[in-house]
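Here's a structure for you.
One protein chain is absent from this view; the other protein chains keep their places.
What follows is chain A.
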Amino acid sequence: MSILALDTALDACSVALLTAGGDVLARATRDIGRGHAEVLMAVAGEVFEAAGTTPRDLSRIVVTIGPGSFTGIRVGLAAARAIGLAADIPVVGVTTLEAIADDALAQALDPDLVTPVLIAPVLVAIDARRGEVYAGLYEAAPAGLAMPTERTAPAAMSHAQAAALAIAAGARVVGSGAMLVAAAADGRIAADTAIRFPDIVRVGRIGAARAPSARPPAPVYLRAADAKPQEGFRIARTTAPDADPVPPSPTDPEVRP
């Protein structure tokens, strides 16, 4: 039995197969930026072939659920949920932020020299455009745990807000939005943009260690859909129109004026 990990949420299209214990059977990453929907199944096919296994042998799917490109998130999630349904196996979500944090924290960690508590936390910041980043603050996993500790839930925030969060926590900033956050902090924090997308093996390992119910395969967009009521011209009536727009409720997608 093996675990299939998928990531199409950011620039990369990545697939890995792991044993239930987290050992790598095969992996592939293509840094393509766009076109994930066309490429994903070919990459998956290569990985199954390299691992000498088939989708019938799967015991679990792990998939990145965002934040990232809305379309990219859905490409991976739709595929993962369909594979899970068709193979009758659980699907587990992993956020891009925690997977990138896991990578960044591991790079700072030499287990022979330091214990996790001595590692500075990281703020993962993904460029979300419109003056914002998708960000979350993470600490190294306590000994024996497979995933970093999430100190703040993933959120969309301004560069300045992210900078304040990093400074207060003494965190370094990593991810595609790291320089934007560092600029907002006038260079008072260390920033590293080298990690632009999750390491697919780390995605798989976090998912392998997680109870499926802990992170269901539901998208994490962090931003409402762009939508505004169509105001189209309407002629005045002597009686009430049938379709007065319903005022938006707080749970509804953002409505822009």
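Basically, contacts are C-beta pairs under 8 Å (C-beta built on N, C-alpha and C of every residue); 3 or more make two chains touch, one makes a residue touch a chain; residues count from 1.
In this text, contacts and distances are computed from a predicted model.
Taken from the listed names "tRNA N6-adenosine threonylcarbamoyltransferase", "Potassium-transporting ATPase potassium-binding subunit", "proton-translocating NAD(P)(+) transhydrogenase" or "2-oxoglutarate ferredoxin oxidoreductase subunit beta", the protein name that UniProt assigns to the chain not shown is "tRNA N6-adenosine threonylcarbamoyltransferase". Contact with the undisplayed chain is limited, among A:M1, A:A20 or A:A218, to A:A218. Touch with the chain omitted from the figure is made, among A:R30, A:R74, A:R151 or A:R210, by A:R74.
Although one chain is not displayed, its contacts with chain A can still be listed: residues 37-42, 44-45, 55-56, 70-71, 74-75, 77-87, 218-219, 221, 225-230, 232-239, 241-243, 245-246, 248, 252-253.
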